[in-house]
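Next up is a structure, given as structure tokens.
What you see is the complex with one protein chain gone and the rest in place.
Chain IDs A and B follow the sequence of writing; residue 1 opens each chain.
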Amino acid sequence: MPLDIKNISASFHLRGSVVHAVRDISLSISQGETVGIVGESGSGKTVLSLSLLRLLPSPPAVVKGKALFDSFDLVNCPDRVIRSIRGNRISMIFQDPLSSFNPYLRLSDQLTEPLLCHQSISRKEALQIATDMLSQTGIKEPHKKIHCFPHQFSGGMLQRAMIAMALVTKPGILIADEPTTALDVTTQAQILSLMKTLQQKYSMSIIFITHNLGIVAGFCDKVHVMYAGMILESAETVSLFKNTSHPYTKALIRSVPSLHATVDKLYVIGGPPYDPSQPLKGCPFAPRCEFSVAECFEEKMELTEVAPNHFTCCSRIKKGEISL
Amino acid sequence: MNDSNLLEVKNLSVVFGEINRKKRGYKAVNNVSFTLKKGETLGLVGESGCGKTTLGRTIIRLQKENSGNVLLNGIDLCSLSPSQLRPLRRQMQMIFQNPYSSLNPRMTVLEIIAEPFTGRYSREEKTERVSRLMMHCGLDPEMMRKFPHEFSGGQRQRIAIARSIAADPMLIIADEPVSSLDVSVQAQILNVLKSLKDSLSLTMLFISHDLSVVRYISQRVAVMYRGNIVEIGKTEDLFNNPCHPYTKALLDAVPVIDPERKIYQFKSVQSTDSDFSENSGCPFFNRCSKRKDECRLEVPKLSPSADEEGHCCACIDNYEK
Partner (left out) sequence: MKTKSINAGNSLWREGMQRFLHNRLAVSGLVFLLFMITLCIAAPLLTSYSYESQKLSSGATSPGASHLMGTDVLGRDLFTRVLYGGRVSFSVGLCATLVSVVIGVCWGSVAGWCGGKVDSVMMRIVDIAYAFPFTIFVIILMVFFQRSLLLLFMAIGAVEWLTMARIVRSQVMALRHQEFIDAAIGLGLSHPKIILRHILPNITGPVIVYATLTIPAIMLLEAFLSFLGLGVQPPASSWGILIREGTEAMEEYPWLLLFPGAILSLTLFSLNFIGDGLRDALDPKSSRE
């Protein structure tokens, strides 16, 4: 198992109040696997990914739990260990490519930086590797383009450059936080295709964070659905969509307008959105769930297997009281 | 026939950066023409940079056009002076994409929504009207003295919608109103828009890059690419029988919830590196898998498709059918 996340919790201690962004999450990622983490804004998916690499600002943020990666615990290991892992063995790419690059430095400086930082090679060798990686991401004339500045690239090309920068050290795990949200549909398709190709080439694992169920359906092997900082449902992709086992997942799927059918009215998830500063009792989705009963507000949240490799924490589904 | 056309756009062009005749600017909107009937919703779809927002802003006169006409109920807005235009502006309102910057942060919700009719009603009448508008859009009237930053993105967008219908407009241009919202909130706002549209018989131009959203809310759809309308037709016709290669590429690229259809097998559109070429022919030439030499000669005009009525396509391939 390249990455084994055990009981990770992340909370923010602000003036007078505590915000629980991630509550007791456990999951694991195998070699070469693509794991999708799906959730809307406020679900805690980005906070979870940042806490894996200890990128959350430490005075307000408190992270507990373990993240085991190759005999190291990412949450509790010494600073120099996590620094040697970041950008080297675990890389991360973000949503907005333009703000991920330093506008004052050429791409050559920025793409070679991870190599020069983590490996003892010469500048010339580093530039060679970086140029090679840039060409693999589909950018034409890489030996010319690598000396350009970020603002000279379009959004799609810059995202490719960001992928190149993340993969230049051939990491074992790539964390992608909504990498295609800011891109056009056709560019998005190309970037996803590119990521798949490179993943197969370097047998990399990918943690793909998104709110788009359509991407998850076509791109990920396993999916975890997050809400209010907890995982409500985990399954292999096909199983998640065919045998949805949590009312929230079902509601999300129904809220998305269909490309191929005309409907009269879109399904809307009722109730107030989740408030992270309030203490949690029972299922966080219960106030908005059409199937909730009194017990839902009291129960202990536990992911239980209801089908091969398919976990849910909805007690009513577990007991077989409802079916979706 | 023409009486029911609320909006007529004729040969509209907007060029950015043209300093003199020597330096050719960038054609954000290139010779665009279409009509909108009363009560109809036309979806305008395209990727970023295709000019759809510029087109919307030009129609509503927030952007100056270089050539062409915009006729609202028969009146040519482009020929009016600013003072002649001002009283007519209320008849067309825009809903903006960003709910965080489209509301004045220093005004209460009451002041924002009541702005279209300030000075016309007494205070009680104003409050009464604003309450009604808020309820229409799914907002609690008790919140009318709060400020925009105290609301979520979805609620702010509802406030923006309430403001736009407060002016009692004939035409609403919605510029990506749900793009920055979560899926579940998006559904709520779309339902609000649809029910308002039906109850107030609004005419709407709905601009979006999201094909599924456009399909849900529009009766007709126009597809834009680099300033040109490349295909236009009834929603069902366009989605079921796309004619232009770009429309087909767009529809293929949308990730749908179907685990059997793997997104990473999609490969039919080429890289957009050399997108900004200066050729005078079809704007889609560089990326088209069906391109021919004739395509380089001139920009194809929208011509009716053989199969369906009102379905037009700007592709040489279509002429031959």
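To be clear about the criterion, a residue touches a chain if its C-beta (ideal position, glycine included) is under 8 Å from a C-beta of that chain, and two chains touch if they have at least 3 such contacts.
The shown structure was predicted, so the numbers you read here are calculated from the model rather than taken from an experiment.
Trainee: Just list which of the chains on display the missing one touches.
Mentor: Output: missing chain touches B.
Trainee: Of the residues listed, B:Val15, B:Leu80 or B:Ala167, which one is in contact with the missing chain?
Mentor: B:Ala167
Trainee: Which of B:Leu62, B:Ile75 or B:Leu297 sits in contact with the chain that's absent?
Mentor: Of these options, the touching residue for the absent chain is B:Leu62.
Trainee: Of B:Thr41, B:Thr58 or B:Ser102, which sits in contact with the chain we cannot see?
Mentor: B:Ser102
Trainee: Which of B:Ser13, B:Ser33 or B:Thr127 sits in contact with the chain that's absent?
Mentor: B:Thr127
Trainee: Going by the touch rule given at the top, which residues of subunit B touch the chain that is not shown?
Mentor: Per the touch rule, subunit B residues meeting the hidden chain are 57, 60, 62, 85-90, 92-94, 96-98, 100-109, 115-116, 123-124, 127-128, 131, 141-147, 149-150, 160, 163, 167.
Everything below uses one rule, namely that only the chains that are shown with their structure count from here on.
Trainee: Can you name the residues of subunit B that touch subunit A in the complex?
Mentor: Contacts found on subunit B: 47-48, 152, 182-184, 186-188, 190-191, 194, 209, 211-213, 215-216, 235-236, 239, 249-267, 269, 271-273, 275.
Trainee: Touching subunit B in the complex: which residues of subunit A?
Mentor: 40-41, 138-140, 154-157, 184-190, 192-193, 195-197, 211-215, 217-219, 237-238, 241-242, 251-253, 255-260, 262-263, 265-269, 273
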